[in-house]
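Every protein chain except one is present and positioned as in the full complex.
As written, the chains take the letters A and B, and residue 1 is the first residue of each chain.
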């Protein structure tokens, strides 16, 4: 079986950011994504004020370079004022050419 | 604490495949799974035509061998014509005998 190491980027953000983030990740090279609504609690923005409510969780499988570009974009654009978390994991996919 | 390395297999597929995939993974050795509906965009089938809509995300914790068998089955049976992604991650569980 032809498997392939790849990055899974997860972004959990206030629902108001959904369309902007989807536009960001597609522009930066993501070929697809999944999205669900989640509940949660956390902190918001630079001063880490408490936050609770509905968020969206967006996941996308991308190359290392695209993963880095997405994380950088999230940090630059949204971390200061919004409740948002972004992280990366290593996953192994069966190759389909889709992500290359 | 008695922890244990194991594989988490994630399958994201068109909703129409839900029952068939659950049957597949149980037959191949999965002892349990979780399932949620997700929204998303991606590509479909060998020719990677665009796809957007509702999918199911199925996750199951299994041994290495069962993980391989599930990925192989997904590739052989569904990749050519359906919008489906399958990937594997390493996770650490507290042992409960359930997954052995």
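Everything below uses one rule, namely that contacts are C-beta pairs under 8 Å (C-beta built on N, C-alpha and C of every residue); 3 or more make two chains touch, one makes a residue touch a chain.
As the structure is a computational prediction, the values presented were derived from the model and not from experiment.
Visitor: Looking at B:6, B:28, B:62 or B:75, which makes contact with the chain not pictured?
Guide: Going through B:6, B:28, B:62 or B:75 one by one, B:6 is the residue touching the chain not shown.
Visitor: In the full complex, which bits of chain B touch the chain not displayed? Write them out.
Guide: The list for chain B reads 1, 3, 6, 8, 31-36, 61, 89-94, 96-98.
Visitor: Could you list which residues of chain A touch the chain missing from the display?
Guide: With respect to the unshown chain, the touching residues of chain A are 10, 12, 36-43, 48, 55, 57, 68, 71-72, 74-75, 79, 85-89.
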